[in-house]
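The structure follows.
What you see is part of a larger complex, with each chain still in position.
Labels A and B are assigned to the chains in the order they are written; within every chain, residues are numbered from 1.
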Amino acid sequence: MTDDELIWRIAGGSGDGIDSTSQNFAKALMRTGLDVFTHRHYPSRIRGGHTFVEVRAAGHPVKSRGDGYNFLLALGDSFARNPQDEAYYGNEEAKPLTENLDDLREGGVIVYDTGLLDEGDVDDLEERAAEEGWHVYPLDLRGLAREHGSEVMRNTAGVGATAALLGMDTGVFEELMDERMSGDVLATNVEILEMAHEEVSGMEHTHALQLPEGTHEDAADSPVLLSGSNAVAYGALDAGCRFIAGYPMTPWTDVFTIMSQNLPEMGGISEQVEDEIAAASLAIGASHAGVKAMSGSSGGGFALMSEPLGMAEMTETPIVLVEAMRAGPSTGMPTKPEQADLEHVLYTSQGDSNRVVFAPGTVREAYEQTRAAFEMAYEYHLPAIVVIDQKLSGEVAVIPDEFFDREPDPGLGAVLTEAELDEAAHHASGVFDRYRHDPESGVSPRSIPGQAGGRFLASGNEHTPQGHIAEDPDNRVAQMDRRARKLASVRAELDGRETSHQTPYGPEDAEYGILTWGSQQGTAEEAVDRLNDDGHSVKALGVSDLMPYPSAEVAAFLESVEECLVVEMNATAQFRGLTGKELGQYGEHLSSLLKYNGDPFEPAEVVEGFESIVGDADADGDASGESTRIVPAVGD
Amino acid sequence: MSQSTNVFGAIGDAQEREEGIDREEFTPGIEPQATWCPGCGDFGVLKALKGAMPEVGRTPEEVLLVTGIGCSGKLSSYFDSYGFHSIHGRALPVARAAKLANPGLEVIAAGGDGDGYGIGGNHFTHTARENHDMTYIVFNNEIFGLTKGQTSPTSPKGHESKTQPHGSAKDPVRPLSMALSAGASYVARTAAVNPQQATEILAEAIEHDGFAHVDFLTQCPTWNKDAKQYVPYTDVQQSEEYDFDVHDRREAARMMHETEDALYEGTVLTGRYFVEEGRRSYGAEKAATGEAPETPLAERYFDPDYEWERSYDLLDRHR
């Protein structure tokens, strides 16, 4: 809530280049040495409709959207619908202004394009600005762009104006333009940028907000700017994944697209197929034949993978699936984030689940845990699922490039070579004992079709050590127990590692806890900072391992606090439920803070939620933010 | 010596053999007798497939046989090679990816009429249009065998079953016509009662460079017709009565339509229906566009010298 940070919101219509302009703006800020974090909001529509991106930047770490924002660049929506009397969508043309005012902080800056937006369409803009101390700069960005180039360049003009108002010069923007444009386009854009900058620099400035100072360590030296989807894709590539099969679906499409664009150059294969059942089945087929393979989807597409997922479990074929969650049920709100697929991902497909599920909390974790997912899948012969959401998928963060300077993983995990196969156990008939009962770790030896001496049958039916269909009860129990042992081994391996996927934050001896999973981690951490600053004693644990569940770590955390607030973006408190299921106790100590309106939490909502539940004099059991809901602990 | 022989020693093995291949190599040491009912046509497919292997010169461990679920799906239990007994209707997507991953494998997919034309119908038409280099054998017994005799997509109109007590109101699917308009480059029908032709057709289909679809009439004496009802059969290539050019799409279409109708009138026509030569298989096509590697992807993981690409080298765009 400090103003040593900039939260710049660029608003307009879908299809108006808001996203790419914001990406470049974020990059520019990164190059000035700031930490950067973005938050996207867009409709399920191709052209037109209210969309914005927030770029938050500061000299200290930023790891969440902020509470509101402090700089609005309102561009027009060139594809706004013409309202008619009964239009329930109201005046779309004015939305780049009207829809954004509620979240603008006191004293904030507004730049709007008078070429497309009419102050008259906004109720009481002047009064509200006076009340809230907003500084309003109406500028004819469209006019300027049209005059000196073309109308679409008004985004450039807006950036120029922004720079002028924040006391930045245009150098870093021109550098960026220079890298991605050339010729006339470049020249015109640079001209427009400079003209806007000059014009606005010459105006009287009433506001105080300037570009934040200081340098953040991650941005100090060779920083790179990456989205969660990008990190998943790069994690997969470095894990040695060279095959992807998919079918587009928001927000999964991002990962699929990045993989598809990189694989051909790396001698890999990307297949866009007829549906998600096929996509998952292809990944299984490719993996079976000896390739590190992945697939993935979102919501309904992942639902279609339910049956192949079980086939991978039963045949013990390693695959990695990405589930990029969006608001459900059903088609729901395709471009809005939610964390309501947790139970679906854990349990879909008949029979007892036998899979690994990771939900990275940050862009870095998205890279790390995708690599870990491949490792687990190929070492333990099971499907590993990386769960992200529309929030993590699209948000970008600054990471020093050394982070990526590591060895790729060239192996296929636990497989035998032909020489090893020669030595391995075979049935008297010559068939390889692919599924022998005895391995302690649960991982039985694996061969690849085409290897001499390795033939076996992979079957989704229960099977003998050679893979043949069998209904014998003893064999059944031996195979079920062995497959279950693999999960225990995964847990033991992860628990034994130096760095856990679970991220603790805040004072170790804190009195209260905040428990969260996946993409809410950064927001919870910001809330922890504020709460401790306000005199509370709170720490957080961001959980990524969902199956096998990190019982020891979570139990230790819960044991160490009085009470705990579980923060998640869904309506039925799924992660609290999972924790209750896995630990079987603590019910009296776990309250839930839920949000499911399609917007991710702001840190302030977590702060308020916490205060309304625990440790605050003002607490009122029922209180919760307007758009959040509290479910008190059992017996509370 | 190609690299592949280092890693996948079984592949190409046959070529180096002097003694040739014995069909009995494909008879498993375990499960010597299948669980199919006495008189089941599925035995005929197994026999024909074993018989085709010496002709195409493939040994057990260079073959990947992917099956669906059904009585037919058990083929992979009784044919000794690498096998994948997948789920109902999904043999094709599993199989075609395996072929893309390792083109050195001989990939064969098989399943029932319910498996392939019912629940798996979409994969059938899309795999055909993509022209993957593989063979797809559909055990067409005009019935759901394993689930105990329900109407299948190839059951004739009027067919009575437990789930259609008054008889099916649906026209059966036309598997050959569908394969053709979907884009298969080899389409044939054979029958379990016709072992010689079946073996030949399977060998041809396997050798065909592209998607080869074989509709294999397999009697199901338990729930549907017995072998007698598929006799006499006519080989359209042998018979004087039928004259068409298997390389001509239109003539093929006409002959297919006639064949499909005839079956339900009690006339069993079999043979090759369409053979398209020279069309690139999907793998080749994809490699040609630059979206697939030249050497089998599967070999890479066993190659200690391969220089793995790194995301670190992609970072420039993010700076």
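Observations, loosely collected:
The criterion applied here is as follows: contacts are C-beta pairs under 8 Å (C-beta built on N, C-alpha and C of every residue); 3 or more make two chains touch, one makes a residue touch a chain.
All values derive from a computational prediction rather than experimental measurement.
Summed over the full structure file, the protein chains occur with the copy numbers A x2, B x2.
In this section, only the chains that are shown with their structure count from here on.
Annotation: 42 Å between the Cα-based centres of subunit A and subunit B. The touching residues of subunit B, counted against subunit A in their complex, run 4, 7-11, 13, 28-31, 60-62, 64, 66, 69, 74, 76-77, 80-87, 90, 93-102, 104-105, 122-123, 126, 286, 290-293, 297-298, 300-302, 306, 308-312, 314-315, 318-319.
The part of subunit A that touches subunit B in the complex is made up of residues 27, 222-226, 230, 234-235, 237-238, 240, 242-243, 245, 262-271, 273-275, 277-279, 281-293, 307-308, 310-311, 315, 401, 404-408, 410-412, 415, 417-418, 427-431, 448-461, 466-469.
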